[in-house]
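Entry: chain A
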Amino acid sequence: MKRLSQTIRDLWRDPMGRIGMLGILLVIVIAILAPMVAPFGPDKMVALPKAPPSAEHWFGTDYYGRDVFSRILYGARVSLEVGIIAVGIGATAGYVLGLIAGYFEGWVDRIIMCIMDILFAFPSILLAIFISAVLGRGIGPTMVAIGIVNIPVFCRTVRAAVISAKGLEYVQNAKSVGVKTGALLIRHISPNVVAPFTVQATLALSSAILTEASMSFLGLGIQPPDPSWGSMLSEARSIMEQAPWTAVFPALFIIVTILLFNILGDALRDVLDPKLKT
Partner candidate 1 sequence: MKNYAIRRILQLIPVLFGISVLIFAVMKMVPGDVISGILGIEATPELRAQLAAKYGLDRPYVVQYLDWIGGVLRGDFGESIRTSAPILPEILTRFQVTAELTILAAVISWFIAIPLGVLAAVKRNTLVDRFVRVFALLGVSVPGFALSILLILVLSLAFNYFPPLGYVSLFEDPLRNLQMMILPSAILGVSISGSVMRMTRSSVLEVLRQDFIKTVRAKGASERVAIFKHALRNALIPIITLVGMQIGSLLGGAVIVEQIFSLPGLGQMTLTGINQRDYPVVQGCVLFIAFVYVLVNLITDLLYAYIDPRISYD
Partner candidate 2 sequence: MEHLLELRNVSIDLPKGKRKPPVKLVEGVDLSIRKKQNFGVVGESGCGKSITCSAIMGLLSYPLTIGAGSSIRFQREDGSEVEITSLPKSELRKLRGKDISMIFQEPMTALDPMYTIGEQINETLRFHTSLTKAEMYDTALEMLKKVKIPRPEQILADYPHHLSGGMLQRVMIAIALINNPRLLIADEPTTALDVTIQAQILDLMNELRESYDTSVIMITHDLGVIAETCEEVAVFYAGQVVEQASVDVIFHETAHPYTTGLLRSVTSLGGERKELYTIRGTVPTAGNFSAGCRFADRCEHCMEICKKAPPALTEVAPGHLCRCWLHAGEAEQADKEAAV
């Protein structure tokens, strides 16, 4: 496994990696600083409705006279929050289940993987919508629903890495000198799954943000007054011919953010796993 600092240095050397890192850093900064840099509150009606972009309202105002720019900044916060926590949930659960399945194999493995196959049998957005029917709407339930959707892919990645790592000589050696199974699991196998896992996590972040935006667009995810890029776009639909800025800016932010995560994910894969580079 490469050290973190080395990985970042390698990423920096790759132009795409650099764009991805800088871009995502910017999105993160926007998300963290939103309350400080946003000129207006996200749900304050501050001007006439449907006002076009101006010096005061860079991205114009929406149907209710709220500042689109400010809402987009706050929306970055929601997107990242949901994305990171959802992937966190999916990755943690997937990691644990994958380790267990890969380590023990046998019937434990079969049961876990059968459940994963079942979860995989649903188109992911449909599964997220379906789960949120139980959990309800809003930020929390949406995070959990997307998190659950993400479990199988992590579980498979980790399981595959564990099974191949188990065949490695040094793991076999550790076992033969009597290292306890639990310790073996964590200390010798985990470092081997870090690379595929990190790549997976970056790509999962982009798809989680996409799923959240889609769900919110359908009115199922984030609920008003919380600003989400997806719900902003959905609200803009009825007025977009008169006020195109209400649709264009949220759409652009969704696209650019997902693009940045994908760029970073690709660059990361090239850096961590040069075998896959084409």
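Heads up, the rule we're going with is that contacts are C-beta pairs under 8 Å (C-beta built on N, C-alpha and C of every residue); 3 or more make two chains touch, one makes a residue touch a chain; residues count from 1.
The candidates came about this way: all candidates are chains of the complex that A comes from, given by their letters.
No experiment lies behind these values; they were computed from the predicted model shown.
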Complex check, chain A vs 1 or 2: touching candidate is 1
Contact set on chain A toward candidate 1 in their complex:
114-115, 117-119, 121-126, 129-131, 133-134, 136, 206, 210, 213-214, 217-220, 230, 233, 236-237, 240-241, 244, 247-248, 251, 254-255, 258-259, 262-263, 266, 278
